[in-house]
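Okay, handing you the structure first.
Missing here is one protein chain; the remaining ones are kept as they sit in the complex.
For clarity, chains are labelled A, B and C in written order, and residue numbers in each chain start from 1.
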Amino acid sequence: MTPFAAIFVPEEYREAVSDDAWVTAMLEFEAALASACAEVGLILAAHAELIADACASGTFPAEALAEEGRSSGIPVTPLVKRLRAEVAEPAASSVHLGATSQDVVDTAAMLVAARTIDLLLADLTAVAHLVAALAREHRSTPIAGRTLLQQAVPTTFGAKCAVWLIAALDARAELARVREERLAVQLGGAAGTIGPLGPDGTRVLTLVAQRLGLAEPVVPWHTDRTRIAQVGSALALAAGVVEKIGLDVALLAQTEVGEVAEADAGGSSAMPQKQNPVGATVTRACARLVRGHALVLTESLGQEHERATGAWHAEWAALAGALAFTGGAVSSARRTLSGLRVHTERMRSNLDLTRGAITSERVATALAASIGRERADEVIGTAAKRSSASGRALRTELLDDPEVALPDEELERLLDPATYLGSAEAFVDRALEAYGDGP
Amino acid sequence: MTPFAAIFVPEEYREAVSDDAWVTAMLEFEAALASACAEVGLILAAHAELIADACASGTFPAEALAEEGRSSGIPVTPLVKRLRAEVAEPAASSVHLGATSQDVVDTAAMLVAARTIDLLLADLTAVAHLVAALAREHRSTPIAGRTLLQQAVPTTFGAKCAVWLIAALDARAELARVREERLAVQLGGAAGTIGPLGPDGTRVLTLVAQRLGLAEPVVPWHTDRTRIAQVGSALALAAGVVEKIGLDVALLAQTEVGEVAEADAGGSSAMPQKQNPVGATVTRACARLVRGHALVLTESLGQEHERATGAWHAEWAALAGALAFTGGAVSSARRTLSGLRVHTERMRSNLDLTRGAITSERVATALAASIGRERADEVIGTAAKRSSASGRALRTELLDDPEVALPDEELERLLDPATYLGSAEAFVDRALEAYGDGP
Amino acid sequence: MTPFAAIFVPEEYREAVSDDAWVTAMLEFEAALASACAEVGLILAAHAELIADACASGTFPAEALAEEGRSSGIPVTPLVKRLRAEVAEPAASSVHLGATSQDVVDTAAMLVAARTIDLLLADLTAVAHLVAALAREHRSTPIAGRTLLQQAVPTTFGAKCAVWLIAALDARAELARVREERLAVQLGGAAGTIGPLGPDGTRVLTLVAQRLGLAEPVVPWHTDRTRIAQVGSALALAAGVVEKIGLDVALLAQTEVGEVAEADAGGSSAMPQKQNPVGATVTRACARLVRGHALVLTESLGQEHERATGAWHAEWAALAGALAFTGGAVSSARRTLSGLRVHTERMRSNLDLTRGAITSERVATALAASIGRERADEVIGTAAKRSSASGRALRTELLDDPEVALPDEELERLLDPATYLGSAEAFVDRALEAYGDGP
Partner (left out) sequence: MTPFAAIFVPEEYREAVSDDAWVTAMLEFEAALASACAEVGLILAAHAELIADACASGTFPAEALAEEGRSSGIPVTPLVKRLRAEVAEPAASSVHLGATSQDVVDTAAMLVAARTIDLLLADLTAVAHLVAALAREHRSTPIAGRTLLQQAVPTTFGAKCAVWLIAALDARAELARVREERLAVQLGGAAGTIGPLGPDGTRVLTLVAQRLGLAEPVVPWHTDRTRIAQVGSALALAAGVVEKIGLDVALLAQTEVGEVAEADAGGSSAMPQKQNPVGATVTRACARLVRGHALVLTESLGQEHERATGAWHAEWAALAGALAFTGGAVSSARRTLSGLRVHTERMRSNLDLTRGAITSERVATALAASIGRERADEVIGTAAKRSSASGRALRTELLDDPEVALPDEELERLLDPATYLGSAEAFVDRALEAYGDGP
């Protein structure tokens, strides 16, 4: 139901959220539960082993589980039935002891999330690495700073990358935090009391968490969906951060700007001049889809009593979709940044498009000392308008104005965009330092 | 990437939005385009036939197209390449004449939408039929009207169904309208001028639209996504309307309310008393997912220039998802309503839970004539509180109050919920009449 | 709670959705209800007149109603109390007869929506007018068609405007349809039966609808929120359509593109060269906010039983916000388009940026006749790459290639972007014709 998914989402991500990955994770839960129950003496160790073997070797086709699950609305009923048939009595009665369907699916969701987030962290780390390298290399490369899509004042391409870098690091940190602290096992039984486990309930919970490498929750979280919502938010954050990079790349790659190009920019057979920013396009598409899915996860916080009528079930597709498309966004950003062609000469020549006006802020600051800031702005504004109309350089227009009591040399210096970089390089250094502290 | 999709979305819907369905529709476009170009003399009729044959019989595996489409970000480049190879030159040069990738994908999206909406209209019609039958049968069946989840005044179950019916009819009408008026062919070429078709552009457009049974747009709509947004809104509307039915059914089916039950209510093996409203649950889950997808479609209105960097590409998965999950929501609602068990005796007994207070509005209206409305409300309020504390009937408490100058018989009549139905039955009749005008 | 609202939303829209506008509309409902009840004989005509007078002249401060409404969660309880106090008994008992709070608020919401949509339709009509004028004037003005932010093939600025025009017309039509057909009166009483009105319920409903100039619903729609969701969708559509215009204007106004500028482009005192597309910026900001509000309205379809616990209440702010910010988006687009400066010479010079490659599609189509389409694409692709590297014109590079068996003159003709406009002008004509049929 996701047309041409391979265009957007690399295979490793598609596999990580596939039905098979879910089923495998569900079976891991059942095996861990049996093992934990055996350890506390609730079932025989031999039964637990039989169950673990069946989980590892049995065939539990995801499609059949889904079809058989239509009547109950969950794939767990058929899974448990098949697992019990696989091990036969008396071990069959030891299968799924104390657990409810949601324990199985929620824990599987967390395992699927953990594994996919590991892929994401690797891709985000690569993105940070690539961006940091660009920041370092172009620490002092002048480029027009653009606000409201208008050239404003000069900055450096490295400073632009430094902003991307810090955003990527923050998104990675958030995802790592959620991965570490918020992915927990679920075990609450029918309504959060794990009644069939008697007084051993919380002890089994501890053991299952340990076996699966997930956090142990204080209480069952069947209808406390903060974990799920936080995963969703962290994914939307990561996708949004690379979306911003993709947006900037697409804008910089415009025919009329031409400051960067993707290394394997998709051409069009009929229009060979096109340097389509395909990576950026895929990133931006994926980020939009992540938002749609994350919305469902945020909305899922309101769940009824001890299990919801729908809000929970909607999470499965939303979580898988959010994970997969974040994978698509981040891996595509990585592709965009790998070998990004940076046209520094074009960056430089674009700085001259306004005939000097891009540094008018600096001239105004200098002039303010003699005639006050507001008057300085007016004088330069008038000169800039004349320059725009006449096509002459701003410097020429300023020299014509007696109020501009600045020597020509000083004016020339003030109007050089390459030397009006303020703290751009300092910010690059700060970002690289923050990055160095990181991984 | 949609775990256990079969639980939520019936096979016919999954097929209707599958990659294969998209590829088939894309090939229909190419065949129709060739045929139209031949009719106006731009290519040879023999070439058009070769192309049509190849479209009908060739193998264009969706998965391979997606993999091959990664570099361009679209599946059309490889599709055209394969199609050209299939027909070979000189016919190959007649393939895809004048068209751009987006023409192919957009038209395919519209064909996929058209076919899925036809399924939806059938399911919505069935839902309306079932709801209308319930409204007719229970035109006069008393039930507690509930506001803010509190019993308010009596109404009839038929009146409740009448509200569902009108909503379903409105959602169906909206979907039918969008199906009829807004699903259009796309043909604009690289940037909306269909340059290679020379002066025949708009004539070919007309012919392609006719061949595919889609509307002919006034201008290419590559970045005018009103059509897509309207499809999304109509789907969210349909899903939302059955979500409301599912919500009411789930609430009425609560153990403590017990007024309805789904015919094949999913039990739990370990908890046989449960009458899980599985159909309603699936409907509600699907509706949430539709909203997430529809959001992406609404957001897609802002697309750059003549083709967007991502906003367009995000539509594919969002549209397919919205169509499929609306199918899941509506078909599941149909399942819920088919043979819904209606426990009229429980509806009746629940009306007595407040010991008469559910008709206090009527008593207050009667009392107002003698002591004014505000005082009447106060008097009855006090009596209701006494009744609640004492456990005695409201009637007993009212009889004790000298201000209530109503004879016992009159009070008995006023306090009978089964006769305080106001216009409930009239509204049922109006809804059924509107329905009769409908299909 | 909307910082600096005046920057985004013009006063007329702010007033149209203000608390005062809501209170006025609520009082109109009460007056119309009393008048209708009098007509059918349920209350005295003299009482109805007293009520109407009090509604017209009484003081019902919105802020006080909100404060007093905190305990009930609605402003109607205090409004009715104040209105009853104003008219005193015996007329007081005739106030609000049969109605419930939601009848008052829902009807007021519809009146507020109707009046704001009237403003929107006027602004959208102005937008369509301005865009149509641009389309007409620039029917044949060459401009680069841009896809994925890359120059693709030439089109005309008029054709671009034609796409905007059709989108604007469709959004206007949708809004007009919703205004006409979906804005209905609400009158259902406590739970949809209007019990206190006895057998006169539906007759009073008809009369109230007539008095207020709103549609008469078949049944009460307290929890059938299709109307509200459709208003929300229509608003998001309208906002999204002008968002696309704003996006294109902002892109065309970039320093490096320079093809348009807003007439009162906001400069920056310190950076006089900036031609900030302030109107486009405000439009785009507003459209985002509309989407957030419309989401709440779509989500509101699932409401419980006969009145919801929150889903209904959330609609008020969302509806007001969606209406107001759509007003902001549309009025700001109007401002952008009024006197938009169109730099046709820059459009023309930008077409030369690729040294001829922008018409390579045409050359490829011509070459295909002799060497086949795929080979033609390859030959031109190679030439374009050479041109890009060498800085020489594509024509020069093509002339060097023996496979390009086209005479120089023919090549010159083929490479002229101003004559490769395909059906651009025809599409302008079609759009203008559709517009002519419109208003």
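The rule is short, and it goes like this: a residue touches a chain if its C-beta (ideal position, glycine included) is under 8 Å from a C-beta of that chain, and two chains touch if they have at least 3 such contacts.
Note that this is a predicted model, so its numbers are computed, not measured.
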Selected from C:Ser300, C:Thr359 or C:Ser423 as touching the chain missing from the view: C:Ser300
Contact residue for the chain not shown (choose from B:Thr2, B:Ser35, B:Ser93 or B:Gln275): B:Gln275
Options C:Asp19, C:Asp118 or C:Glu378, residue touching the unrepresented chain: C:Asp19
Residue ranges of subunit B at the interface with the undisplayed chain: 144, 146-153, 250-251, 253-257, 267-278, 281, 295, 299, 350, 353-354, 357-358, 360-361, 364, 374, 377, 380-381, 383-385, 388
Where the unshown chain meets subunit C, residue by residue: 1-9, 14, 17-19, 22, 62-63, 65-67, 69-75, 77, 190, 246, 250, 264, 266, 268-271, 276-278, 280-289, 291-293, 295-296, 299-300, 309-314, 316-318, 320-321, 324-325
Absent-chain interface as seen on subunit A, which is shown: 84, 89-90, 92-93, 95, 100, 145-149, 152-155, 159-160, 162-164, 166-167, 170-171, 174, 189-199, 201-202, 217-226, 229-230, 233, 236-237, 240-241, 243-244, 247-248, 251, 284, 287, 291, 294-295, 298-299, 301-309, 361-362, 365, 368-369, 372-374, 420-424, 426-427, 430-431, 434
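Note that only the chains that are shown with their structure count from here on.
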Whole-Å gap between the CA centroids of subunit B and subunit C: 23
Multi-partner residues of subunit A (at least 2 other chains): 250, 268-271, 276-278, 281, 295, 299
